[in-house]
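Report on the structure given below.
All protein chains but one are shown at their positions in the complex.
Letters are used for the chains, namely A, B and C, taken in the order the chains are written, and counting of residues starts over at 1 for each.
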Amino acid sequence: MIIILKPAATEEQRQHIIERIESLGLRPNVSVGVKRTVIGVIGPEDVVRTVPLEAFPGVESVVPILQPFKLVSREFKGEDTVVQVGNVRIGGQKVVVGAGPCAVENREMLLETASFVSKCGASLLRGGGFKPRTSPYSFQGLGEEALKYLAEAREKTGIPVVTELMDPRDISIVLKYADIVQIGMRNMSNFALLKEVGGIDKPVLLKRGNMSTIKEFLMSAEYIVSGGNFNVILCERGIRTFETATRNTQDLSAVPVIKQLSHLPIIVDPSHATGRRNLIEPISKAAIAVGADGLLLEVHPNPETAMSDGPQSLAPPQFAQLMKNLAPVARAVGREL
Amino acid sequence: MIIILKPAATEEQRQHIIERIESLGLRPNVSVGVKRTVIGVIGPEDVVRTVPLEAFPGVESVVPILQPFKLVSREFKGEDTVVQVGNVRIGGQKVVVGAGPCAVENREMLLETASFVSKCGASLLRGGGFKPRTSPYSFQGLGEEALKYLAEAREKTGIPVVTELMDPRDISIVLKYADIVQIGMRNMSNFALLKEVGGIDKPVLLKRGNMSTIKEFLMSAEYIVSGGNFNVILCERGIRTFETATRNTQDLSAVPVIKQLSHLPIIVDPSHATGRRNLIEPISKAAIAVGADGLLLEVHPNPETAMSDGPQSLAPPQFAQLMKNLAPVARAVGREL
Amino acid sequence: MIIILKPAATEEQRQHIIERIESLGLRPNVSVGVKRTVIGVIGPEDVVRTVPLEAFPGVESVVPILQPFKLVSREFKGEDTVVQVGNVRIGGQKVVVGAGPCAVENREMLLETASFVSKCGASLLRGGGFKPRTSPYSFQGLGEEALKYLAEAREKTGIPVVTELMDPRDISIVLKYADIVQIGMRNMSNFALLKEVGGIDKPVLLKRGNMSTIKEFLMSAEYIVSGGNFNVILCERGIRTFETATRNTQDLSAVPVIKQLSHLPIIVDPSHATGRRNLIEPISKAAIAVGADGLLLEVHPNPETAMSDGPQSLAPPQFAQLMKNLAPVARAVGREL
Partner (left out) sequence: MIIILKPAATEEQRQHIIERIESLGLRPNVSVGVKRTVIGVIGPEDVVRTVPLEAFPGVESVVPILQPFKLVSREFKGEDTVVQVGNVRIGGQKVVVGAGPCAVENREMLLETASFVSKCGASLLRGGGFKPRTSPYSFQGLGEEALKYLAEAREKTGIPVVTELMDPRDISIVLKYADIVQIGMRNMSNFALLKEVGGIDKPVLLKRGNMSTIKEFLMSAEYIVSGGNFNVILCERGIRTFETATRNTQDLSAVPVIKQLSHLPIIVDPSHATGRRNLIEPISKAAIAVGADGLLLEVHPNPETAMSDGPQSLAPPQFAQLMKNLAPVARAVGREL
């Protein structure tokens, strides 16, 4: 932590700050420059963070030196984390594709989609039973019924299922059926929910909030990991910007940035980021090229009748073609699909 | 709802869309222009919204005509809603000030602050027992203990208390002590929580997410109101932009925009929006001038020792001075403080 | 300047950096912490800035200590700058209102508007002859003809005129007629133009780019002032955010932030920020309450026929009413209109 004093800071104010630092068992390093005095604070940054130094008279600004996350950082663990679910390894050599409908609408459409995407090479089945919808008047999902269909689809296809948890009170229901528990982008900073999934023994797929920085994203992962659950898969799904041509702006730079900062695997969701079916293929290719460990894609047997996210869902033939076109890109960056 | 077709849309595609519209009991109005064909859909917009028209072949874009919110809109209710809590009326002639510490740290600091702010003219006491913190290692609040102190402070000062609910499982505890239940900005789209407070009989203070449009903000209010609870107070507390000079950018235009769209009262929180104590006074004045129904301010007996939000908390003398300086501005716009 | 080293930085890398610092005649202050080594660089920050320290191996990040602007800063000049144009003082006790049409469309409309706004108390007449339009097919302004009408309007009303310069080649034409030269928001970082107006002896009204931070805004002012022209009036006219309810988001916090950082006067343009006529009054009040030194408002004799910015232009009766309603707010914050 570095404290920059105002040019007009008095000797008294400076002394007051130094005393406060020393009272915490920390060591101040005062450096008097031509225009500013700077105080470096040496010692555990945790302790320093408990003091609101900006609130002290004479302080111009405070600059933290360390990242606020620990257990999810590369400094804590150098090698990549690989999350294993059944036979599927997320974060390894193979680029993993999760596919399925936005919402599970009924048994038939789910089983049909599941069978199709697994045949095309998808390793995970996605589908929502509890749906966060911006309108209280929109379809809110089938709840536990949807989860039963997901479990049935897993039996039939052999691929693990990922589904969203929105309410901590639903955790036992979701754990009964899901292989991976998804925390949606609107709940990225729902700390009650994060603490809840920090205590489970199933992997968590954590989506980035669409207005959250990479640092905040990793802090939310830290909530889960600090609860004891190290099996966290990050998912970049677009951030909100001024551009309206796409639903959100897919921040592909976040993938290599996170790879440098953290050991956790990271996948990309182009369906929610772009909101447009005709952008899924180029962005999926780019996501693999940039180093993502996987993709999360919305596939619907008939997007025209989809109860949510129709415009961004791939029809089955489009998904089949996409999988074929992605394979060479994966190979070009030394991976496989 | 208006559907704009692609220039290359075929007669078949157009017919397919028209049939779908008619099958829903709606009436299509086809208008063939020089460059584009446009189909207006006449009938209840609710019904139209259930069909993902963008997913139909030949469609270029779809333009909604009506706002997605209903019960919170001015069209539904022309006159202003006034939320009454004890003797306090929010949304009326008087500009209401809620003040208190970010977190309740102990009994003494709370009672001292409560007594001071109520003497200075604050009508509401704010203070958190359950604190959403970006770091799992930060102070998370005293929980129910804090709420007991808030209730005690209410007894002593006679002013109602507002405190945050983060987890639907805590609702009975919070309702036991709080007069107004706050939904924090990170939970503005936590629909499970919104549904929960839609069913209570106490007013809800709903903070705007820092990543949320005005439309989404009103849709979150709609969740609560559609559950039967019309006593919703909106709070603009800054949005995230590229500017880093302030913690967030206070969007004061949101106040008159919301006044035009909705009948609900709206207050402003300059402490969280700016994050800087020396901006509280000018922004508070501007908030009153722009038409806000109230202010929410952080006050701490000693900001230097605050366990959260020290840099943006006012010390008691600053708060006293502020209240004096705000009164003439309220009078200048035909209100009182 | 503070250099934070990577945890894995080698002794060699550290030495290499220290040598580079010393070779510039600067003094390094090395502080070895538990997790990071930090090097403070003592000496003129100008010199340090010429070295791309982030490009050195072993460097994690570089933190500047001083603001990059100098002549426009409060540290350079403590008291407020008041820009005087004729009898008008911008930055003094009186809140100054500049009003007029977006574009000068013809002689009659300009003279009529000028006469009206000056009667209502406007101190400056605004109007464009050279118009920056997003479409090459839109009306581009009357050019010098417009400027002649502006000069005529000044003769008749006695109030100074402000008009935009878009092209450095037009400077002699603009100087011939204008009292204040406006640099529009799209040209805030047109450094060729900034250098040009740095050398003139008339005041410059510099609009904030809608994509520009406060720091960049002040750096653009620094360009002008460093050329010798200290008569710069800043103008906040909204920034681009994700919110689409208003054309831009008026960043009123920028006013007190800039007042703290700089001695230059700052005015607010609610017409361009909001883009909506029915928001002009509340935002104008808020702008005065927050501490702005003036307002810039679009007024058109008949907004329905305006060749640009009709939707945000006030009709004359609205402007007259607005001026009446603003006066009490100015008095409430110790100023006059």
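The working rule: a contact is a pair of C-beta atoms (placed from the backbone, for glycine too) under 8 Å apart; a residue touches a chain by one contact, two chains touch by 3 or more.
All values reported here derive from a predicted model rather than from experimental measurement.
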{"item": "Of A:Ser23, A:Asn87 or A:Gln260, the one touching the omitted chain in the full complex", "value": "A:Gln260"}
{"item": "Residue in contact with the excluded chain [from C:Asn87, C:Ser135 or C:Ser172]", "value": "C:Ser135"}
{"item": "Contact residue for the chain not shown (choose from A:Arg27, A:Lys119, A:Lys176 or A:Lys215)", "value": "A:Lys215"}
{"item": "Among C:Leu125, C:Met219 or C:Val333, the residue in touch with the chain that has been omitted", "value": "C:Met219"}
{"item": "Subunit B residues touching the omitted chain (full complex)", "value": "2, 4, 7, 29, 31-36, 38, 40, 42-45, 63, 65-66, 75, 240-242, 244"}
{"item": "Residues in subunit C touching the chain absent from view", "value": "20, 46, 49-52, 54-56, 68, 132-139, 166-169, 186-187, 189-192, 195, 209-211, 216, 219, 222-223, 226-227, 240, 277, 303-307, 309-311, 313"}
{"item": "Interface residues of subunit A (partner: the chain not displayed)", "value": "211, 213-215, 239, 241-246, 249-257, 260, 273-274, 278-279, 282-283, 285-291, 328-329, 331-333"}
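Simple rule for what comes next: only the chains that are shown with their structure count from here on.
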{"item": "Type of subunit B:subunit C copy interface by residue overlap (half), same or different", "value": "same"}
{"item": "Farthest chain relative to subunit C (centres taken as mean CA coordinates)", "value": "A"}
{"item": "Chain centre separation (subunit A, subunit B; CA means) in Å", "value": "26"}
{"item": "Whole-Å gap separating subunit B and subunit C, where each centre is the average of the chain's CA atoms", "value": "31"}
{"item": "Overlap residues in subunit C, where contacts from two or more other chains coincide", "value": "241-242, 244"}
